[in-house]
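I'd like to ask some things about the structure below.
A single protein chain has been omitted; all remaining protein chains appear in their positions.
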Amino acid sequence: MAPSAFSELLALCAGVLLLTGVLIVWRRDLRAVVRLLSVQGVALAVLVAVIGIDSRAPELFGVALLVLVLKGVVLPTVLNRVSASSGPGRVEAPMINTTSSLISVALLATLAYLVSQPLKTAGSAPAVAAVPVGIALVLFGFLVLASQRHAVSQLVGFLMLDNGIAAVAFLIAGGVPLVVELGASLDLLLVVLVLQVLTGRIRAEFGDIDLDDLNELRD
Amino acid sequence: MNLGAAILAVVQVTVMVALSPLLVGVMRQTRARLEGRAGAGVLQPWRDLRKLAAKETLRSAGTGWVSAAGPLVLVSSGLLICALVPLVGAVPFTSVPDDLFVVVSVLLIGTVALALVGLDAGTAFGGMGSSRHMTIAALVEPTVLVAVYALSIPVGSSALSRIVLARIDEPASVVSPVSLLALVALAIAVVAETGRLPVDNPSTHLELTMIHEAMVIESSGRDLGWLELGSWLRLGALLGLLGSLLVPWGVAQAVSVGALLVGVLMLALKLALLGSALAAAEVFLAKLRLFRVPELLAGSFVLAFLAVTASYLVVQAA
Partner (left out) sequence: MTAVEAGIHAQLALAVVATAAAVLAPARLRSLCSGLASAALGVAGAVTGALALAGGQGSTEIPMSIPIDPVVLSPGPLGGFFMIVAGSVGAVAAVYAIGYVQGPSASTTSWAALATFMLGMQMVPAAGDAVSFLLAWELMAVASTVLVLTEHRERAEVRSAATWYAVMTHLSFVLILLGFAVLAAAGHGTSFAAMARVEPGSAGTSLAFVLLVLGFATKAGIVPMHVWLPRAHPAAPSHVSAVMSAAMVKMGVYGVLLVALRLLPVGPQWWGLVLVALGAVSAVYGILQASVASELKRLLAYSTTENVGLMFLAIGAGVLLRSYGVVGSAEVAIGAALLLVASHAAFKTALFLGAGSIIHATGERDLDRLGGLGKRMPTTAVSFGIGALGASALPITCGFVAEWALLQSLIHGARPEDRLVAVVMPLAVAVVALTAGLALMTFVKAYGIAFLARARGTEAGTAHESPFSMRAAMVVSAIAVVGLGLVPGVMASAVVRALGLGGIDVVGPGGLGLPGVGAVLDPVALTVLALLAAAPVLAVAWRMARRRPRRRVDLAWGGGGVRVSPRMQYTATSYAEPLSRVFDDALRPERDLEITHVSESRYLVERVRFRQQLEDVVEVRAYRPAIRLVDRVGIAARRLQSGSIHRYLMYSFVALVAVLVVVSL
């Protein structure tokens, strides 16, 4: 592939990853958030495929397919099912108001950009230049985890965090071995399924899945 | 002053004066059709202007020269913007470059004139509209400047015409993530600045929600006509600028009859398309609560800011 086309495609994928990250923090409608997460998964899969074409590593196509199926289709479907069974599809009041969390997003992106400076020398230039996007996704994921009350939002945050880690891994190392990726993905699926069950139990116990009710985790 | 730029400015001003009421007409008509109404026709804004010009102008006690001068300032600043920004062609004046900050500040003169007209009326509505209008204008400004900053980084200049020309030379840069993020941010800013849905509903007179209409509620006759024309010119110029950035082709790079004709036709086409798209989107949008508008603007600011950050990534990658 021509280097310019490679860097353009890479930039496009990174842009979609970042944009979906911002929108996930912004939107309050759970259905839309899950849709965005699935778009993010697809973008990640395309990113992996592009890196695979560039580094002529056919096993990366397998990883890309795995990512596409798992993050683009399976996990969003599971999440949709959880949120569909949990009543109204809107998150009412996040811990931080939307304006503040959007400003935090801007600052976190800046932070991600600053901390990835030492990585400038590693790996091929266009791929490494996009590393801040991955780090930013990790930070956005944490922000969602820390600031949202709804259990499904928590899952979304967790998945975005994982997307970020995966993106960083692919961009820096040119990919992880298929086996490792497979193991990590299965772990992820397991976590989500366990949490789905847990959510069901929480709802059975409390009547809703607002995690604010879980504030006596001291003892 | 260079002759080419002067000719272009005259052409742009004339074309925009003719087109911007039509643009509003197209938008209203699109909306009417989509909502299942017949609509008043594309020419209705022009007929409105003629009617307002013939009507008697009332002036309430307590209002001063601002009420009379404000509408004229608004129109003049709108015309000046039409002369400055690259719409039909991108040939700037040598001594008055279409620098981003100059354009924004000329736009703000119009904003201030409108806000003062609202205040001068001395009614609760006028003040209310003026206050909301200025609040939104203040919050929009970071988005506008940072978005165009992002567009200016690859070009190395904040002159709008140079940005547009660079995009003609390098079509790939139009769909780059930087450009897309910045344009989305800019589009939200334009929507907020020109008082369209979901920030302001141009066709409402409900006191809880109106912004623009509250400011002009005490104006009548030709004063109202000027105010309407001025607002339409601003809408037209900003949409046209967005069009030039989004689809830079057809913008004249030098002043010749052929190039100008193509430029005018392309401008009319872009405006019609953008206007109908905006109107069609408005059918499906509800007005945001006033205190959720800052969320929208913060979001657009984040997009603009990320565009800047992303532009560094691309510069490094290339």
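By letter and in written order, the chains are A and B; residue numbering begins at 1 in each of them.
Here is the rule we use: a contact is a pair of C-beta atoms (placed from the backbone, for glycine too) under 8 Å apart; a residue touches a chain by one contact, two chains touch by 3 or more.
In this text, all values refer to a predicted model and were calculated from it rather than measured experimentally.
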Residue among B:I7, B:L72 or B:I168 that touches the chain left out of view: B:L72
Option touching the unshown chain, where B:Q44, B:T57 or B:T209 are the choices: B:T57
Residue, one of B:L139, B:L267 or B:L303, that touches the chain absent here: B:L139
Residue, one of B:S152, B:S173, B:S244 or B:S300, that touches the chain absent here: B:S152
Interface with the unshown chain - residue positions in chain B: 1, 9, 13, 53, 56-66, 68, 72-73, 75-77, 79-80, 83-84, 93, 95-97, 99, 101-102, 105-106, 108-109, 111-112, 115-116, 119-128, 130-132, 134-135, 137-142, 144-146, 149-150, 152-153, 156-158, 214, 217-218, 220-222, 226, 290-291, 294, 301, 305, 308-309, 312, 315-316
Sites on chain A contacted by the missing partner chain, in the whole complex: 97, 99-100, 110, 113-114, 117
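We take it that only the chains that are shown with their structure count from here on.
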Between chain B and chain A, distance of the C-alpha-averaged centres to the nearest whole Å: 36
Chain B-facing residues of chain A, complex: 4, 7-8, 10-12, 14-16, 18-19, 22, 26, 97-99, 102-103, 105-106, 109-110, 113, 125-126, 129-130, 132-133
Sites on chain B touched by chain A in the complex: 172, 175-178, 180-181, 294-295, 298-299, 301-303, 305-306, 309-310, 312-314, 316-318
